[in-house]
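With one protein chain withheld, the remaining protein chains of the complex are depicted in position.
Note that the chains take the letters A, B and C in the order they are written out, and that residue 1 is the start of every chain.
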Amino acid sequence: MTASDRHASDYFSTLLAKYSLDDMAKRLQPRSNAQPPRVPGSPIISPDLVLQRWELLGDAVDARAELLDAHSTANMSIYQHNIENFIGTVKLPIGIAGPLRVNGLFAQGDYYVPLATTEAALVASYNRGSVLITEAGGAAAALLNEGVSRAPAFTFESIEKLGRFLSWLLARHDEIKQVAESTTRFGKLIDLQISVEGNHLYLILTYSSGDAAGQNMATIATDAALRWVLQNTPVKPRTAFIEANFSGDKKASAQSLQGVRGKKVTAEVTLPAALVRDGLHTSPERMVEYGRIATIGGAMSGTIGIQGHFANGLAALFIACGQDAACVAEAAVGNTRMEVTPEGDLYVAVTLPNLIVGTVGGGTGLPSQQACLNILGLAGPGHARALAEVTACLCMAGEISIVGAICADEFTRAHARLARGHRP
Amino acid sequence: MTASDRHASDYFSTLLAKYSLDDMAKRLQPRSNAQPPRVPGSPIISPDLVLQRWELLGDAVDARAELLDAHSTANMSIYQHNIENFIGTVKLPIGIAGPLRVNGLFAQGDYYVPLATTEAALVASYNRGSVLITEAGGAAAALLNEGVSRAPAFTFESIEKLGRFLSWLLARHDEIKQVAESTTRFGKLIDLQISVEGNHLYLILTYSSGDAAGQNMATIATDAALRWVLQNTPVKPRTAFIEANFSGDKKASAQSLQGVRGKKVTAEVTLPAALVRDGLHTSPERMVEYGRIATIGGAMSGTIGIQGHFANGLAALFIACGQDAACVAEAAVGNTRMEVTPEGDLYVAVTLPNLIVGTVGGGTGLPSQQACLNILGLAGPGHARALAEVTACLCMAGEISIVGAICADEFTRAHARLARGHRP
Amino acid sequence: MTASDRHASDYFSTLLAKYSLDDMAKRLQPRSNAQPPRVPGSPIISPDLVLQRWELLGDAVDARAELLDAHSTANMSIYQHNIENFIGTVKLPIGIAGPLRVNGLFAQGDYYVPLATTEAALVASYNRGSVLITEAGGAAAALLNEGVSRAPAFTFESIEKLGRFLSWLLARHDEIKQVAESTTRFGKLIDLQISVEGNHLYLILTYSSGDAAGQNMATIATDAALRWVLQNTPVKPRTAFIEANFSGDKKASAQSLQGVRGKKVTAEVTLPAALVRDGLHTSPERMVEYGRIATIGGAMSGTIGIQGHFANGLAALFIACGQDAACVAEAAVGNTRMEVTPEGDLYVAVTLPNLIVGTVGGGTGLPSQQACLNILGLAGPGHARALAEVTACLCMAGEISIVGAICADEFTRAHARLARGHRP
Partner (left out) sequence: MTASDRHASDYFSTLLAKYSLDDMAKRLQPRSNAQPPRVPGSPIISPDLVLQRWELLGDAVDARAELLDAHSTANMSIYQHNIENFIGTVKLPIGIAGPLRVNGLFAQGDYYVPLATTEAALVASYNRGSVLITEAGGAAAALLNEGVSRAPAFTFESIEKLGRFLSWLLARHDEIKQVAESTTRFGKLIDLQISVEGNHLYLILTYSSGDAAGQNMATIATDAALRWVLQNTPVKPRTAFIEANFSGDKKASAQSLQGVRGKKVTAEVTLPAALVRDGLHTSPERMVEYGRIATIGGAMSGTIGIQGHFANGLAALFIACGQDAACVAEAAVGNTRMEVTPEGDLYVAVTLPNLIVGTVGGGTGLPSQQACLNILGLAGPGHARALAEVTACLCMAGEISIVGAICADEFTRAHARLARGHRP
């Protein structure tokens, strides 16, 4: 038996040790027996509906006490328009990392960054990196580009019909822009890309979105544009869809490296060798050597861009600050680069082309999330670009700290020490 | 001026309208002025330290009231070992989606799934998909493989030295396995892959991890193995690192499609045409046509696998249930496939090769998170495989619902309606 | 022993059966013994130098007779400027596929396509697909975009310096364009993209190239622009390089799917069901089902775009027609899509965003290569766009034929039959 099918066989054997093939088959069958009750569904949050839902969930007194604590009960109405089928709240602990000095085009100052996570060592690691960056005078950060997109598609009988449609469409740019922008106070249509594949036409409409992350804005504006197009075009598509999986929404995509999705930020810092030695117990040379090895590792495992663990900082910041946590999937791409400078110090740069962040809309107005934005001094209008720059610098802090730990042979110890004693 | 540099120029102009080049340059400079105080750092959670941190954060009474509410104050000690530099908690609303009938090898039953999100429409959409799956008799789900990995690297003077080391290593499999497994009650070393690149050697050690997500377990076991190897090998590597960015940890990677990371699950359901019509207001044919278009969109945008928005369900479930939310970055890869059956019904399958989930360890023991796992009936030992199957079926519910909404031209309306009325 | 290291061990064992570890080590050592003579090197082709090279190659009378046959000897001077260190010619057999009817924006007619290959079944398969397309009235083809690029990079001390440089550069667009275009009769700078990564600046300059493939033109024009920039900029980069591996030159890259490299063509055809049945012995439905399965296969194996075997047709056409055969590596990306039409027929579309083809320059002027272009009626100026469209339709012919063969269960038989009888 060859190597790989032996692995499959081994797993199958463990299954068969538990169930016979017929047992397994039975488990996989559709079951048409009585349907359990549906969740009383509503976007409206009312104590009655919440109660009905808990009754449905049955004998779950303890769970209810935890999720529907007094504070959540008293304030449940604030979550209206952020959730449906509400039953309570989950609490995630917040730790503070900082100060993180950011010398950005938009962010200027020493930030204390609230991070929500349940993973030991995460805050300690980002805190360590932040402090080192600050001791080095802070990180330079530059927002390079911004724009959030929606990608409708049209199908036609033939390339020829598609061409006629496209010819008409390209001459209607001003009308499309006007219709799309009429739906939004802040959004501006800043790019319109075209991709033809046989009788399929994909458009990518990209918008600036002010201080909102902007996905809903982009959807609503594109929907209006799409309707206008369908009503006015003399060449009728066979079908049209508002989104054809070409915008990169909620998933890592190679295309974000060629342009922008959300906000694109690059950041850099130079850590003096002495700081690397004292703060990370290693040397710039060893960190750069590690970077070279890890770059090959990333390339061979088939990642999009090459970096270490952007996702840790992004997830913790996104959850704390009312961002869309699902966007971690798309935001966690980019590059980390380390070099030894001619002076023997450590130069570090990170670039994130796909930061979906905002300081208005989404979860940013919820009390505990807004509190976190307030700790940053970045709540409300006027702060989204600064938030993007701080986020990139935070990611850089995490890269510095984890690489330092791996190089100083402290990675395992830190995790073991901080996570020890977990409740069973 | 060409198209693309005009775009860059436009953005530059908006910058220059705000700052002169010299102003911008000044903003980007390192600042060596007085360092702000560090966060009083500790993994220990004590009211005193929490108070000191809030004092550091200054005049933030409102923020403190929200994050350090009475419930959080009373229970702060529970977060020890899950966070450092604690200052309070963020509250995310939970909505319930379900029932979701899962006919899995491990998960069997009708699940009410707690989802934590601040994005309107998410719970409503997953709820809709879940109910439809349940009405169709439930989704079949099969855990196909499992294993969590750590990827140390070694460098040598030459390929020749590397070869001598490898020759020694391959003959020490039993010792390595024994040393690694000696550090863990549940983890078993189930695979050891080898990748040679010039004078670099990468190992990928893969472990079963019982009911824990297992990253820390894999780290600790690999660390022990690595130390044993370094102490015993007659061929000394130039350098060795515990992780070389080749495990896929915290990032989407193409390699997960060829094997497994965490847990790999496939799931399927057949929705009768009538159910598609009544529940989604469209037809199997139109959904399959959309799937074809979206597959091209995904391929052209350069995603890893082709799916719609796994990340939404994953993030919401992971946050509610104490999973590592940063793993959304790696878990949100895989495939969604839709077909019209010979009977004219809709067949849907999803496959997720990289589900990092557990029912013990990490955040799973925290009260509100454990409450969520209890609602699922999946808290504690013995449930991780079932949780993986439920997660895959939840993702399928989301795919069905979003594709249905796009096909029925309801996508924009649903988002606009449910998100309207946001606090400013 | 686990599965994967057992595989490695097995291979190692076969090695060790042949050589001891020390033997292997010795084989890998650098050897400083006497250097063998260098090849008498020159771009000039002269009988004397050719003779000297053959003398160097020693007792190789048979080889010389084959490579330096009378025809090659008589005509050797024609290869000057296409090769260095000339010793003779390799002969590849050419087969004809066709007629291939192309209804393109630029290509119009019934083409007999010369294909150079040594792989049995290739010409037969492309011939079959071509004839079917022709019987269906021909393939529609549309050149969608064109442009060949070069990607220089600059490094700076800091992002700030980079920004100053960029500010200067963006205001020098006209000068750069003029300098670049001054080096070429046909090339026009049509796009200038900018990518910033920390203190690295990447530019992608894209040119139209008339009827040449254009890589050398793009290099020379960019070199002039680069020199002008370096001489005139008030902000000196630390380093600058003419190409930073960001143009996609000679390698498959995801970026080509978002834009163009060389020429981008889409093509389509509808094959009546009867033609599929009679010509391919299968049905549109089965071919579309196969397409669905093969799309998942492509996505899971991590390809760029999803197609079958574009490379076969590209390599055979490129070699026959004097194109740069190394560009098969980059050209063989794109999409193939098949659908059943409402009438039950088979719709097929292919899209190739990265066709590097030309009808002047490179190898296109060599006698046997030009003869092949003449068979196509596409030799010399004015034909590059048509050649791109014919190439895309040829690739479509190959996709139709191979999918038909797999669906009709004839794939293996065709290969076995046509390749049988190989010389030992």
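As a convention for this text, contacts are C-beta pairs under 8 Å (C-beta built on N, C-alpha and C of every residue); 3 or more make two chains touch, one makes a residue touch a chain.
Quick caveat: nothing in here was measured; it's all calculated off a predicted structure.
S.K.: Which listed residue, C:G187, C:G262 or C:G298, touches the chain dropped from view?
M.R.: Final answer for the missing-chain contact: C:G298.
S.K.: Could you tell me which of A:Q52, A:Q193, A:S283 or A:T341 touches the chain that is not displayed?
M.R.: Missing-chain contact among the listed residues: A:Q193.
S.K.: Which residue, B:N75, B:N199 or B:T233, contacts the hidden chain when the whole complex is considered?
M.R.: Residue touching the chain left out of view: B:N199.
S.K.: Identify the residues of subunit B touching the omitted chain, counting contacts across the whole complex.
M.R.: Contacting residues on subunit B, toward the hidden partner: 2-4, 6-7, 10, 140, 142, 144, 158-160, 163, 195-200, 254-255, 257-259, 266-268, 302, 335, 337, 347, 349-351.
S.K.: Write the list of subunit A residues that the hidden chain touches.
M.R.: Within subunit A, the residues that touch the unshown chain are 1-5, 8-9, 12, 16, 21, 24-25, 28-29, 158-160, 163-164, 166-167, 170, 173-174, 177, 189-194, 206, 254, 257-258, 292, 295-296, 298-302, 304-306, 335, 337, 339.
The rule is short, and it goes like this: only the chains that are shown with their structure count from here on.
S.K.: In angstrom, rounded to a whole number, how far apart do the mean CA points of subunit A and subunit C lie?
M.R.: Centres of subunit A and subunit C (C-alpha means) sit 37 Å apart.
S.K.: If you average the CA atoms of subunit B and of subunit C, how many Å lie between those two points?
M.R.: The computed centroid separation for subunit B versus subunit C comes out at 38 Å.
S.K.: Pull out every residue in subunit A that's touching 2 or more other chains.
M.R.: Answer for subunit A, listing residues that touch two or more other chains: 7, 10, 140, 142, 144, 195, 197, 200, 254-255, 302.
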